[in-house]
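Only a single protein chain was left out; the remaining protein chains are all shown in position.
Think of it as A and B in the order they're written, each chain with its own count starting at 1.
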Amino acid sequence: MQSQILTWITFLPLLGMAVILFLPKTAMTAVKGVSVVATFIAMVLATKLYFVDFAHKSVAEIEASRGAGDILGAQFVQKVDWISSIGVQYYIGVDGLSVALVWLTTVLLFIGVIASFGMEKAGKAYYALLLLLQVGIGGVFVSLDLFLFYVFWEVMLLPMYFLIGIWGGPRREYAAIKFFLYTLAGSVLMLVAIVALRLDSGTFSIPQLTELAVSGKLTGASLPAAGKLLGMQFSTWVFWFLFIGFAIKVPVFPFHTWLPDAHVEAPTPISVILAGILLKLGGYGMLRACFPIAPDAFRDSAFILGVLGVISIVYGAFVALGQSDFKKMVAYSSVSHMGYVLLGMAAFTVWGMEGAVLQMFNHGTSSAALFLIVGVIYDRAHHRDLNGFGGLSQLMPRYWALTTLGFFAALGLPGLAGFISEAMTLIGAFQADDTRFQVLVLISTLGIVFTAAFLLYAMQRVFLGKKNPKYEGIEEISFREVFCQVPFLALCIVFGILPYLLLDWMHPSVQNLLNILKIQG
Amino acid sequence: MIADLGTQPMTPESHILAFDPGTDFKLLFLAFALPLVGYVIQIFFGKKLPRQGDWLLTSGLFVTASITVLMFAKSLWAAYHGEEFRHHSGDEAGLWFHWFYSSDTVANGVSNVSAAIYYDPLGAAMLMVVGVVSFCVHLFSIGYMHGTPRYHIFFANISLFTFAMLGLVLSDNLLFLFVFWEVMGLMSYLLIGHFSHDPSSGYFHKWATKACKKAFLTTRVGDTCLLVGMVIFFWKFETFRFTELWRLSIEEIARHQALHPGEYPLWMTVGGLFIFGGTIGKSAQFPLHIWLPDAMAGPTPVSAMIHAATMVAAGVFLLGRCYPMFTPDVLSVIAAVGTLTAIFAATIGTTANDIKAVLAWSTISQLGFMVAAVGLGGVVAGMFHMVTHAFFKACLFLSAGSVIHGCHHEQDMRNMGGVRKYMPVTFACMLASTIAIAGIPFFSGFYSKDLIILRAWENILGGKFSGASFFAAVGLPIAACLTAFYMFRMIFMTFTDKYRPGTVESPFAHHAHDDHGQDEHADHGHAAHGHDDHGHHAPAHAAVAHAGHGHDAHGHDAHGHGAKGHDAHAHAAKAHDDHGAHGGHDEHAKPHESPLPMLVALCILAFCGVFGGHFWLADPVHSLKFWEHAHTWFEESVSFQSLYGAEIGDKLAAAIAVDHHAEHSAHWVALPLSLTVASVGILIAWLIYGRGWERSQRIAGKITHSIHAIYEVVKGKYFVDEVLGTTIVVDMKRKEEPRYEPDISVIGLSVHFANLLSWIDRNVIDATVNLVGRSGAAVGKGSAAFDRTVVDGAVTGVGLLTQTFGSVARLFQSGRVQQYATFAVFGGLALAAWLILL
Partner (left out) sequence: MGLGAYIAVSAALFALGIVAILVRRNILYVLMGIEMILNAANINFVAFNRFNGGGLEGRMFAIFVIILAAAEAAVALAIVLNVFHLFNSVKPAEADLLRE
């Protein structure tokens, strides 16, 4: 069990899905029960993995294991031949970058299942797909084999398409297809790069590819084009193909337009999962499978990535200010917040990169809370027009209190989680060797101010001021809704006060990654 | 005093007032944590507790205040014995809070961010101010907020507000200061917005809804600057700890000057300016002062908190903490901004009629004094003024609250008058504080303000910091004169002559009116209040729009308030009559003195306000001889050396030192000057407002008439709000809030920009995506057509052929056995024939 814990965490939901498929359509209680149990056990296992089992290796310990082909210092590794004819392995493991995200995945899906109880339309198929989605997401985070990574990546795509396309809002089909095609376009680029890497190096193993890349052996010399295509190096091609594939998922400006549509049309629990964890796949993918495999190209284009990150931050905040749809506003705030991830990673400093990883986690909790908040109001009023409410704080004081906490977590109030990651990112970016990043930091602070602006403007319109008589008898937030929101808000507070509960885990791996990336091939 | 050390009978270690790292850090932590514990209890159980838990928090605050006073006494005792009083819980007692990582330093040399309690003379004084003022505010609120909705939440919030400020003062590094700084921002948002959840508060309900957002966002601009400043300093120094930052800054400047004599590192100037940006936002300096007058939308005790103990003091405190990091260029900017703020806010203060608005503008002006003092190198004077000001301003606000409470929620001074008779205790407290702020000798404000002016003149006469110093040396006395004037104007208008309720329309006394009455008050109230009529117009337009109303508001009573049918005042007069007809019965009742808890709080603060100047001094008796060189006694207890340590302090002192002659002559300029301006200000106030209400209105009307244009600009608050687009319009007549229409102000342009970007996002970027999608679909359709006609055509052709054969063959497929047999027979025959014949 101990050595296979990752497999259990990843595939338990699949077991749950199988059980659900054998249940009759009418036994919804049993379906819900099985979903809750499956996700709950996965969450418990992941929590145990995170807090108990995961060993805190120092950077020196990780580097000592480099000779043994373990450049990442991954733990709970399982390596079994899968498709031996092309060298695909079932190769999984976690390190400091992924372990927190694995944990967050299980928490989010557990809450996602509970949050789905409010959806009357959600049938057996919905829960089955939700569990399949968890397999896909969890699998991406634990894969150490590029092919396996890609398989899980695609596994995650399909349930999402149906979850949006079947249970979504009025324009669900448009949104689902847009989401699907956009992600698929990215995965095609990824696939090309993966195949090229395999042809060149003869392996799909991420640690091995990293090893080869940093020792300068991944040049594409064995390919027909002999390492150069249209005047660009092999590694540059690989880098951009992988990067665009991941950037679409993040999403980075200008690949972000699927996000608002997908969010607006997706049902609340799906939005929560989408913002909470799906977007992190992009950032995680860059750190795991893009930058280390093409470190030279990454170093060369770091500034461009930084610019893209800052554009996302500022642009996302401004566009969010211009929205009148509550959910769209939150969706654009995600674009803004994920910009920090890119900026931090591009800065190429410890705090920059660590801030980026932390920001992924913290945005996972705060944006999940925000989408749940939007869901509460949408369930009652059946619209999300920010101008259509008013004075809700008098009618739903408890809901207002939770919203205030969520909003202030999102706008980066110190003491709540978002601040630390944003501050770390900005500090890290300012410390970058490339001094142009200092200008980027200055510009990105506009995003801080305008994030506060659009959130408080929304707060004023929805909660303060004169009551809208239409919602005089509106129901206060229910126990189930509170139960869904409290974990995220609690995580925001806990990790705002005790960020070392995340950073201690992340730091050695980030430092190791940075050391790897800094090796000149 | 240092010489006296040997003669002391007891060694410092054994004395009860000696600082003991073992227990005292824990006490300090207790003082800091109690309000937080109270907050948590109050949020979850407050409503169920008896009296909604007010006693719980107030007693908690009493403990906090007691600890802070005790600790402050220890700092004074140390100063009296000439000891350095600088304590750090991490270094001395190993009490750390490791933040980013769980261990002190992580492998590979990444430094952790850890916090500890840092307690020095400045921190001690500020902590004491926060503790005492917050306790008084809690006590006051028990009476003032009694019976209002969300009573328990109010207490919880002011408690957390206190907690944040205590944390800010105690923190040993810039990042933690920032953390509490922002938490305070959140609490100010919630407290200023307290009435935004309470529709029964009428005018305040609408006002608070917008004011809380304005306050948070305005300060947020400053906060972001501070964050950038922090990042810049961390970039070079890799630490947030104040003591380290001071040391490294001094070293950096020395290193830089060794290479380029007389120059300062540019990055430090930039970083320092960004840090000062934080002060501009939090301490309401020009041009981000706009949030403070609107913060009056919160309950009066909150105003006292914001203006005295917390928010605005934090900005000045930050300057005190970062002073060694500022280069002369930064200091010049600080001095100039501070002086400008001091003057312009004071001028606006002379035109305000809302008793709380007068105090708000006075706060901004006094903050300008403090900021200017820091900029002039007089950081000691600035901090001193911050401490003295905190007490008397808290007292003034609470007294104003008491008056408002007594006058049935009336806030317009024109509707007060003669309150002295009904509220003697309040009057005494308010008068004492007013004298203190005006700068009369023996009252605390005099000492601090005199020191600031002295500092400015020392610079002039010593030939340092010329431009900004000159501005300050001239501007600050003017501001001091205006301060004395408008403060006594307030006293005369409020407390002298006869009680005159309902003289003008005001939107405040909502509790005394029915709905109809409230509606009547709508727009005139704002003209009086100076808030809104100029709403969303461009500044030039607003000036015109304002002309009529402003005159109306101020000059109204020059014509007698019953003047019916007077054209210019027709509307006002009519409104007044209506008001008299149906709204007057209640608020024409006489004012009454406030309940005991409020008065106790007032008296404590008044006492501190009067004697606050002496508190900080090692030798109170000596300090009364104000004619002696002020700085000599002062520097013994609080000086550069005591604030920043001997080594750094010596360097800082040397940087601003002037020769003895200049110092001497500066003193002989400053002392008479500050005495003169204070007396002149009070005299003018008496001449205009001290000799009866009717006469005052006549004189004021004449004056405003003769300087009409200037008066309108000042009354319009120099239209800063209009330029920034942050005007708050409160219109009680409107049933529906209009949607925000962005104009050509700063905010308006930002919103335009945001809308433009959303448009681009929808119609350019997303359209591009859709275009790609549609072209994809079109290509798909094209290839589908090709597929159908050409590719599929070939396939279909083959199929067709088969089909033809099939359909022919089908004719034979009758399914009849006999037919099949026939075929078989003939087939056999044919075969046989073929075999035989060929």
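Odds and ends about this structure:
As a working rule, a residue touches a chain if its C-beta (ideal position, glycine included) is under 8 Å from a C-beta of that chain, and two chains touch if they have at least 3 such contacts.
Only a predicted model underlies this, so the values are computations on that prediction, with no experimental measurement involved.
Residue B:V817 is the one among B:A258, B:A709 or B:V817 that touches the chain not shown. Against the chain not displayed here, chain B makes contact via residues 813-818, 820-822, 825.
Heads up, the rule we're going with is that only the chains that are shown with their structure count from here on.
For this pair, chain A with chain B, the centres built from the Cα atoms lie 36 Å apart. Taken in their complex, chain B has these residues touching chain A: 98-102, 106-108, 110, 175, 178-183, 185-186, 189-190, 193, 196-199, 205-206, 208-210, 212-213, 216-217, 220-221, 224, 227-228, 231-232, 234-235, 737, 739, 750-751, 753-759, 761, 765-766, 768-769, 773, 776.
Of all residues in chain A, those touching chain B in their complex are 58-60, 178, 181-182, 254, 256-258, 315, 318-319, 321-323, 350-351, 387, 390-391, 393-394, 397, 400, 404, 408, 413-415, 419-420, 423-424, 426-427, 430-431, 438, 441-442, 445, 448-450, 452-454, 456-457, 459-460, 464-467, 499-500, 503-504, 507-508, 511.
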